[in-house]
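A single protein chain has been omitted; all remaining protein chains appear in their positions.
The block that comes next holds chain A.
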């Protein structure tokens, strides 16, 4: 291969070529002179001590040594020529182009590539920098070589009408854990989890830096239908494994999933060869073109550069709470649309009893759960002991959490023995509904692979349709890589059709300080053609909310616009998983009546009846059971009613956890009461002094927060209405005062619980120091504000949310007196309302 040599930067130009040693066709070896040149340079001579120094010009003669071995092909300079700057001067036909290198050795000629000497112009190792072999990073090839290899690969795949499919392991096709309980469950056919875990595979792995856990057992659950899925996919895809686990782990999994090596062969890459602990890259395997590569992974954020090629899979979470045991090096997962707690249809049968399980069975279950509990406790201890010694990347923390939750559940179950069934039902609200009444923690009901297979088949078809259209007129030999359509574009197109035309507002799903459009869920939804809006407006089609916080500001806004469907996050998650714009009806969230009718209520100025939370989450659609939809719908209705019935209990239950004593909530008999009734004028004055123009967001979030905390509070309903009036923009100036009042009430309550304080104290406290109770609430406030992505700029709302007190003081300093008239009017109006209530 011919290489053109340059003279190099370090010569003293201008130079004159004085002699050329080699004729074209002559062989040269490394460090052999091929050219002689002369140059002029300045030099000081004489004795500096005697001040006889002077500058003279001298002629220098130097050789130019060949940095490479080969044959001279062509000279581009002549003897006697003067050269003024660095330029190419000779073409050498190299003996070896060192295109494949292994650990610093040329794999073609066996020469050491890391040697450097005076003749070296550039490092030979830089000729081969692309690492594209699955199981070895020391083997590198040149870009040309990589291109050739990839061209060959594409040709072959096109001929076989296949694509490449890069498959992630953990939580995509399998779920792994090292919890020893699984092994014991497997041994015990009487265990309620036995059915689920009996086909769990295990292997022992002496695996690197895991401290005492090395040599522990790994339990591997394959996603339901995996083998069939992979076999069918192997017909239209060439499968690769790309995991963040260690190599030994990856190979063991591959052995389980693919014992004959027919599916994956040796195309397994692990974090040992990945080159990065935090990100995967298709360029590692396909350095030149990813046109024919599809990725399936449960995490999108580990593929920063290959999003177009990625099909994001719903994480497979079989061993509850374990997560991905190999993700300890990855950034914390932030993308999941946490599936709304799926209400178990069974406990919510019309008669309100814990259903179907005959008493005897339930008893045995309890016994079992007690046993299990003891067992788990033992293991907890054991694991804690190991945990101490294990490196911190061990996922046992998750295990611990899981065990804790199981303990809690077992506790509940043992409660159930004594207590009334209905009460238990009410107790077991929203926190642990995913637990089966029979206490089998592990469920085997995942259907993702069915959807995934459809998506992949569809993608494959549409890719080859495009390809056929492009090459219809040409014969196989002419086909170059430029004819290969980009599967990423195809995938994007397919995805973008799914939610096309929907305009979505997210509420309560994106954490604090994150741009909704940049968040994982936002990007994911946008990939699928949905338009993400930050504000509720008339053209919005869906408001997706977190079912754990069904009463945000946006819900109230959206409730006024009948065309907006307010759905829980499962709608979005399921739509994205199934690539279907699902009917919103099963996911609709029943709006809080006071939210729904807020406007009328406000006009009437009559406080509505005691509000109730009625959330219908018949959520998860069962694909296979679409036949039974009607029946299920019926069930769902029933369960909704059931929910209603239980609501009272539920709220009582909530109050039990609430900080506030009952009488406080009613606004009677509390120390604050006096302030409420008599000190109002003082308060007003105080407020006038301290209140500036606070942001609306603060107010809203405070409101939302409080209204959520204490649903039963009637006066608050009025305040909420008032707030809504503010939001409508009728009282711009009143915002500050209302906010201040809220804050004051909140603070007064805190103090009421602990010790009585004056308002003056509160104010003093409010000057920047965190209030004792305020912190928790305020955090939530902030979260909500940003989560809702209101109009205010993020920094502003955040800053104010963090330091309400500061804001107050600043406002006073600013002395915005012109607002105060409005403020006062507003406060008085509110006072009146309070008095009526």
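As a working rule, a residue touches a chain if its C-beta (ideal position, glycine included) is under 8 Å from a C-beta of that chain, and two chains touch if they have at least 3 such contacts; residues count from 1.
Assume contacts and distances are computed from a predicted model.
Considering the UniProt annotation of the chain absent from this complex, which name among "General transcription and DNA repair factor IIH subunit TFB5", "Protein inturned", "DNA-directed RNA polymerase subunit" or "AMP-dependent synthetase/ligase domain-containing protein" applies?
Of "General transcription and DNA repair factor IIH subunit TFB5", "Protein inturned", "DNA-directed RNA polymerase subunit" or "AMP-dependent synthetase/ligase domain-containing protein", the absent chain's UniProt record names it "DNA-directed RNA polymerase subunit".
Out of A:43, A:156 or A:198, which is the one that touches the chain we can't see?
Considering all chains, including the one not shown, the answer is A:156.
Pick out which of A:133, A:174, A:310 or A:564 touches the chain that's been left out of the picture.
A:133
Which listed residue, A:6, A:43 or A:114, touches the chain dropped from view?
A:114
Can you list where chain A touches the absent chain?
100, 102-112, 114, 133-136, 138-139, 141, 145, 149, 152-153, 156, 160, 260-262, 265-266
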